[in-house]
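Missing here is one protein chain; the remaining ones are kept as they sit in the complex.
Note that the chains take the letters A and B in the order they are written out, and that residue 1 is the start of every chain.
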Amino acid sequence: MELALFSILNGVVYGMLLFMLSSGLTLIFGMMGVLNFAHAGFYMLGAYLAYTLSVHLGFWTGLLVAPPLVGLLGALVERHGLRRVHRFGHVAELIFTFGVAILIEELVQFIWGRPAKSYTVPALLDFPLFRVFQTTFPAYKAFMLLISVGIFVFLFYVLARTRAGLIIQASLTHPGMVAMLGHNVPRVFMVVFGIGSALAALAGVIAGPVLGTFPGMAQVLGSIVFVVVVIGGLGSLTGAFFASLLIGIVQTFAVALDYSLGDLAGGLGLTVGRTGLLSDLWPITIARVAPILPYLLLILILIARPTGLFGTRET
Amino acid sequence: MTTTFAPAARPGQGTPAIELIDVHKSFGRTPIIRGVSFAIEAGTRQALIGPNGAGKSTIFNLITGKYPVSRGRIRLKGEDVTGLRPYEINRRGLSRSFQVTNIFPRLSVFENLRCAVLWSLGYRYSFWHFVDGQPDVQARAETVLEQINLTARRDVPAGVLSYAEQRALEIGIAIAGGADVILLDEPTSGMSRGEAEHVVQLIREVTAGRTLVMVEHDMSVVFDLADTIAVLVYGEIIAHDRPERIRSNPAVQEAYLGVPVQREPAC
Partner (left out) sequence: MSTPLPTASPRLGIREAGLAGWVQRHGMWLAAAVVLVALPQILKSPVAISVMNQMGIAVVFALSYNMLLGQGGMLSFGHAVYFGLGGFVAIHALNLVAQGSLYLPVALLPVVGALGGLFFAALFGSFSTIRAGTVFAMISLGIGELIHSSSLILVKFFGGEEGITGNRTKAPPLFSLSFTTDAQVYYLIVFWAFVATALMYAFSRTPMGRIANAVRDNPERAEFVGYSQRWARYVSFCAAGLFAGLAGGLFAVNYEILTVENVSLTASGSVLLMAYIGGIGFFFGPILGAIVFTFLQSMLSDFTGIWLLYLGILFLATVMFAPAGLAGILVMHRPAWRARRLHRLVAPYVLAAGCALVAAVGVVGLLEMVQFVVSGPAGRVTKRLFWITVPVYTVWPWVVFATVALAGAWALWRAAPIAAAAFNDASRPATRP
């Protein structure tokens, strides 16, 4: 009972974090047709910048300053890099963002070094919020949830209720037509890319203390975010939302479950062997299989429904 | 199955080359083709005309398998091909050109034609033949190259050809496989008078003895080439007849000019 409750809570926190990351990615894809490999890199940059700022000027300065800085960097990357590569085609764009991702990872190691940084939760939020039986729920996680939900509401409001949001939504599906109506579509792209990067950085700022601030953090989360975006449907914010929660909860639950695959097979009435190259498979618990579940889901969805759960486009 | 160069059955005999039976097509809730039924005799030249947006290219896309029909059946040389994939239909002897040039831009002109003949000559997915060393492939591609008058541009990447040259290549790819039913979608669009005349002559030569269906807007080309004309308006065939009768058909005149033609008073 306690396990289920906390798994759901933690799953939702993790899922909303994934949403913060995947919303930017799916917006960028929906508008420009580019799957931005460097997105997780901006997440990492946000965490590292916030760490450095927090060491000298406090956590809250980091929270306020790092995302806009990274957003600016993202806009510059779009303006001077991606836009130039755009005319070489989608494959070249994908390869370019892949290169940016590599470069960011190397730059982070170059500037901050290889060991993990001790980016800690600010003292103000470092207390348990509530307690159910033996497990406590830290206030910081509630804070994370608050920020993520706030971003969700903000995005929803901006996209659905403001004029700028309307233009962005239109550019998501009909960039050519929007350009014909006199809007500076390249500037819209740059702004969206910048905002997407800033969102990723914000996710990094708040997740850094909890998930760790180390040079591999982009790779760890990067693939999961892609899985979320593709499962949810490329270009669909609703899809990103539901897929983030789905993956967040599934992964958190899977890690907590101790049943082995052999138990599952036994439950289905199959007997399993003890020797052979695949004999490792059966005693494995679901917890150990947890890391591969998102990828399995990705492959299954791509085979069954290449446009994802809510998407309408494949490319 | 190898298609040969032999012409199809003589006109007026046997099964129609293409038959559409009560074909409907809707995109979402918008009906585009509303119950089209007609047959095209083997060995004839047929033109499909109509105002913009009538659905002519859609008919082509339905026949060639690019879109599935919402309702109805399509027969190719007597065989039901409704719902088959484009390559399955092509392998049964039907080939088409496109309104918007649809060639292989990074391959040379010669390579474009060569790719179009490979299946019809039986090479399938073979990775155990050297394509350069197959005389039948080379000969067939060279013949078509000469027919479309692009021998001088043999090794030029297709993407850098001029518009008219690309249109010629477009037709070349459609005929290279030796299909006996050929669909040409606006073959002379965007061409000058002189270029269009060349293309008409080319079409006349390469479709001798075969069935040709062509979508065209240029009426002089239509009246020059076609044995029969079908008129498509808002997804329905309103006339299907010989050219001179189409010219005087009041429904056709109304569709094109938009005003009801004054009929002489009955008294």
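In this section, a contact is a pair of C-beta atoms (placed from the backbone, for glycine too) under 8 Å apart; a residue touches a chain by one contact, two chains touch by 3 or more.
What you see is a predicted model, and the numbers here were worked out from it, not measured in a lab.
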Among B:53, B:159 or B:190, residue touching the chain not depicted: B:159
Contacting the left-out chain in the complete assembly, out of B:53, B:68, B:86 or B:250: B:86
Per the touch definition above, residue among B:142, B:236 or B:254 touching the missing chain: B:142
Chain A residues touching the omitted chain (full complex): 35, 81, 84-85, 88-92, 94-96, 98-100, 102-103, 106-107, 109-114, 219, 223, 226-227, 230, 234, 276-281, 284, 288-289, 291-292, 295-296, 298-299, 302-303, 306, 314-315
Sites on chain B contacted by the missing partner chain, in the whole complex: 64, 66, 85-87, 90-91, 95-96, 98, 102-108, 110-111, 114-116, 118-120, 123-132, 135, 138-139, 142, 155, 157, 159, 173, 176-177
